[in-house]
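The following block contains the structure, expressed as structure tokens.
In this view, the complex is presented without one of its protein chains, the others remaining in place.
Moving on, here comes chain A:
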Amino acid sequence: MSGIILETKGLTKHYGGVHALEDADFILRRGEHVAIMGDNGAGKSTFVRQITGVEQRTRGTVIFDGQEVNFAGPLDAREAGIETVFQTLALADDLNVPDNLFLGREATKWNFLGPFRILDYKAMRESTMAGLVKTGVKIPNIRNSIANMSGGQRQCVAIARTATFASKLTIMDEPTAALGVQETAQVENIVRTLKEQGESLILVSHNMRQVFDLVDRIIVFRRGRMVADLDVKETDGQDVVAYITGAKTGAQFEGAA
């Protein structure tokens, strides 16, 4: 087993004429927590979508857990061990908490029935309880449809989903953007728990304090390109802002932007 959990080489995504992501060379070590920062439209979510198989990349390679991967869809990525909280919440409002947690990978019985295989509600409820307790997420009743929950609670459900399933890599795209102070602290605690458990994490965030609190390394994107790769111990907020706005560009990325 190598020490690198995820590596991308020349990862590129064009939407028609829009060069949303250009030649991203990225490395994430096992157990490492890395933040991706950058202005709106810098290509952060695009980068996440290419890794997780939500979209098909224009070119480049993705190496996950020592193997080159070509995920056909998000389920493939999940099965390989990548859990993602997408920026646009991937939750179904009319379903309750366990249904949402297990959406797309339900616990089932009688699998010979194909699409009509039977749901194992009890197992899903129990894992949900365990997952929520583990992450400290507060929800009045897991059997209510999540339509009636607050934005923060829904966000917590989405995050609990990633924490419930053992994974090799967790990706969170702006998980605290819509949260109150308490919920943000809670999400940050979940992230710390993941760190203690030695799980690797990519955190997309605009929150400078949060990033400096939680991660080991900061990657800055600007107009679709990676422009900096900074150790948090050797940088500060002003420095990062300079990279985000384009006042500075990392030495190894000269000529990139």
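Simple rule for what comes next: contacts are C-beta pairs under 8 Å (C-beta built on N, C-alpha and C of every residue); 3 or more make two chains touch, one makes a residue touch a chain; residues count from 1.
Here is the rule we go by: contacts and distances are computed from a predicted model.
S.K.: Which protein name, taken from UniProt, belongs to the chain you can't see among "Formylmethanofuran dehydrogenase subunit A", "Sulfite oxidase-like oxidoreductase", "Inner-membrane translocator" or "Bacterioferritin-associated ferredoxin"?
M.R.: Its record in UniProt gives the absent chain the protein name "Inner-membrane translocator".
S.K.: Per the definition of touch given earlier, which of A:Leu132, A:Leu194 or A:Ile244 contacts the omitted chain?
M.R.: Reading the full complex, the residue touching the unseen chain is A:Leu132.
S.K.: Looking at A:Leu6, A:Met149, A:Leu179 or A:Val227, which residue reaches the missing chain?
M.R.: Touches the omitted chain: A:Met149.
S.K.: If the missing chain were put back, which residues of chain A would it touch?
M.R.: Looking at chain A, the ones touching the missing chain are residues 54, 73-76, 78, 86, 88-95, 97, 99, 103-106, 108, 113, 115-119, 121, 128-133, 136-145, 147-150, 185-186, 189.
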